[in-house]
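In this view, the complex is presented without one of its protein chains, the others remaining in place.
Letters are used for the chains, namely A and B, taken in the order the chains are written, and counting of residues starts over at 1 for each.
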Amino acid sequence: MEWINAIVQGVLLGGLYALFAAGLSLIFGVMRLVNIAHGDFIVLAAFLALSTTTALGVNPLLTLVIVVPVMAVIGYVLQRGVLNQTLGDDILPPLLVTFGLSVIIQNGLLEIYSADPQKMNAGAIETASLALPGNLNVGVLPLVMFGVSVAVIAGLQWVFYRSALGRAFRAVSDKQDIAQLMGLNKAHVFGLAMALSLAVVGIAGVFLGIRTSFDPSIGPGRLIFGFEAVIIGGLGNLWGTMIGGIILGVSQNIGAQINPGWQLLAGHIAFLIVLAVKPRGLFPRID
Amino acid sequence: MTSANYTISRSSPASRFAAGVGILVLAALIAAPWWAGRADMRLLSEIFLYLSLACLWNLLAGYAGLVSVGQQAFVGFGGYMLFALAMFAGLSPLVAIPIAGLLGALVAIPVAVLIFRLRGAYFAIGTWVIAEVFRLSFAQVSALGGGSGTSLPVAIVRSMASSRSMREATTYWLALGMAAIVIAVIYLLLRSRNGLALTAIRDSEVASNSFGIDIWRHKFFVYVIAAGLTASTGALIFLQKLRISPDAAFSVNDWTAFVIFIVVIGGIGTLEGPIIGVIVFFLLRETLADLGTTYLLILGLVAIVVMLKAPRGIWGFVKDRTGIELFPLSRRVVEEKSDS
Partner (left out) sequence: MPEALLSTHGLNAHYGDFQALFGVDINIHAGEVIAIIGANGAGKTTLMRSITGLLANRPDMVTYRNTPIGALRADQVARTGIAMVPEGRQLFQSLSVEENLIIGGQIGRKGPWELENVFRLFPILKERRAVPSTALSGGQQQMVAIGRALMSNPELILFDEISLGLAPIIIKSIYEVLPDIIGEGMSAVIVEQDIAKALSVADRVYCMQEGRISLEGRSDELTREQISAAYFGV
C-alpha cells in the first residue's frame, strides 16, 4: 500500500516538475536558448508570492494574479534588454549570461530574504484530502496543482499549434530571416516567448512555495528537475515533457521509499537510464 | 632585386620576451618558501589551483566547445579519492594525487559516453546532473563521513613531511607544480595535431567533419584529459583544506562559477586569458570579499557585462589592439627580405 501511495504522490509531484520544465522547453523550441537561471526564476516567483501574501494578507494561491503578470513582464524586458543580444551561432554567450543571472538572482534573494527557509500557508485546502478506494489518501491541494499543470500544458500546446502567436513562434524558430520578411519582428517574438515562459515559471514558483519550504539556494535543483523532465520526455514534445515530469516524480518517490537518502539520486538515475537507452527521449518529436 | 622568402613561425618578440619573464617569475615562485609568509603561501597556492581549474575549463569551453557547468564533479571526486586512498589504502598523499587524477580520467570515460549524447547547452546541464549524482553518491558513503564529511587523520598529514613548515612548503610546491603541468599539457596539446583539429572544429564543425576529422573522438580525448587533471587539482585542493564534505567538494559556486568568471573576464579561448582572469579575480576577492553576497552580485554583473560588451575578455581586448601573443600558438607568415 505504501508503494502505491508513493507512486500516486510521485505522479502528483511530477505535475509540478512538468511546470518547471514547460517554460524551459518552450524557449528552447523557439530560440534554442537554454536559460540556466530558469530554476532561480522559479524561486524568485516563490519569493514574490511570499512578499505579496505578506503585504496584502491574501491566500498565496491568489498571488498568482500578481506574480504571473509580473514574471511575464520581467521575461519580456529581460529578453529584449539582454538576452536577444546573446543569440547567435555561438552557444556560449546565452549560457554564460544566464549563468551570471543565476548568480545574481540567488545572491540578490539572499540579500533581501536571508538564507532562512520559507513556506507559504494556503489555509484549509492544505489539509483537505480525498479518501480513495484502497485506503489511499490524496491531498486536495496536490490534486488541484496537478490539474492546473495538465491545463497549463494543454494551454501551451494550444498556443503553440493553434494560435497566431504559436504560428509566429514556429515560423521564427524555423527561419528567422524569412519570418522577418513576413513582418514578424523576431526580437519582439522572442520577448513574447520568454514572457510566456516566465509566466509559467510564475505558476510553478507559487505552487512550489505552497508545497514545500524554499530558500534562495534551491533554484539550480529545480532547473535540473525541469531539464531532466524535458530530456526524458523528448525534446520539443510538451506532453512528453509532462510524462517526463511524472516519471521523474515517481522515481524520486520510489527511491525515497527504499531509503530517504536516495530520493534525488533515484530521479537522476532514471534520467541517466533514459539517456543511455533512448538518447532522444521517450517521445521525441518526429520531423 | 629583392625577393622575399616566407617562413612559418610561431614565436614572436613578445612571446620570446614573455618566455624570459616567465622563467624569472617561475624561479621566484619556486623560491617562495624562503621569502613569503605563511598566509601569502596559502593564498598563492589557492591562486595556482584556481589557475589550473580555469585553464582546464577554458580548454573544454574555449577550445573544444564543451561548455561544462559540472566540473565540480571531478574536483570533488579527486578530493574524495585522495581521502579514500590515504585512509583506506594507506597511500602517501603524494602518491595518491596522481592516482586520483588517473581515476578521475577513468570515471570520465563512461560519463562522457553518456553526456556526449546531449548537445550544446543541454550538455552543460547534463554535466551538472553528473556532479549532483556524484555529490549524492558520496553523501551515502558512511566510511567517508556521509553527508557531513570527514577530516584527513593527523597521522597521514604528519607522514607527508617532518615539520609543519616543510609540509606547507611541499603543498605549496605541489600547487605550483600542478599549475605548471596543466599549462604545459594544454600548451602541448594545442600545438599538436589534436590542437589543430580542435581549432578547426571550433571554427566550423560541419567543415571539419567533411575533412574527415572525427569530432567525437577529439572532444572525448580532451574531456577525459581535462577530467583527470581536474581530479588531481581537486585532490590537491582538499589536501590543503584537510577536510572534505559533499557540499564543499561538489560546490558549483566554488569550482565552476568562480572558474567561469575567471575565464570569461580574462578571455575565453586564449591561454593567456585564465592567467589574467585569476589575477583579476583574486584582486577583487581580496578587496571586496568583506561585502559577502554583494561581492557575488558584483561578480555576476561583471561577468554579464563582459560577455555582452567584450566577449573575448580582457586578453581578447588587448590582443585585438596589439596583436601580442604570449604563448606562441598561432602560426604567422614571416617575410625574410634577402637580396638575390
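The criterion applied here is as follows: a contact is a pair of C-beta atoms (placed from the backbone, for glycine too) under 8 Å apart; a residue touches a chain by one contact, two chains touch by 3 or more.
The model shown is predicted, which means the values in this text are computed figures rather than measured ones.
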item: Partners of the unshown chain among those that are drawn; value: A
item: Residue in contact with the excluded chain [from A:Arg32, A:Arg167 or A:Arg280]; value: A:Arg167
item: Absent-chain contact - pick from A:Ser114, A:Asn185, A:Thr212 or A:Asn259; value: A:Asn185
item: Hidden partner chain, residues of chain A it touches; value: 164, 167-168, 170-171, 173-175, 177-186, 287
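To be clear about the criterion, only the chains that are shown with their structure count from here on.
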item: Touching residues on chain A, where the partner in the complex is chain B; value: 28, 32-34, 36, 82, 85-86, 91-97, 99-104, 106-108, 110-111, 220-221, 223-224, 227-228, 231, 261-262, 264-265, 268-269, 271-272, 275-276, 279
item: Residues of chain B touching chain A in the complex; value: 61, 67, 69, 114-115, 117-118, 120-122, 124-126, 128-129, 132-133, 136-137, 139-140, 147, 252-253, 257, 260, 264, 268, 293-294, 296-297, 299-301, 303-304, 307-308, 311
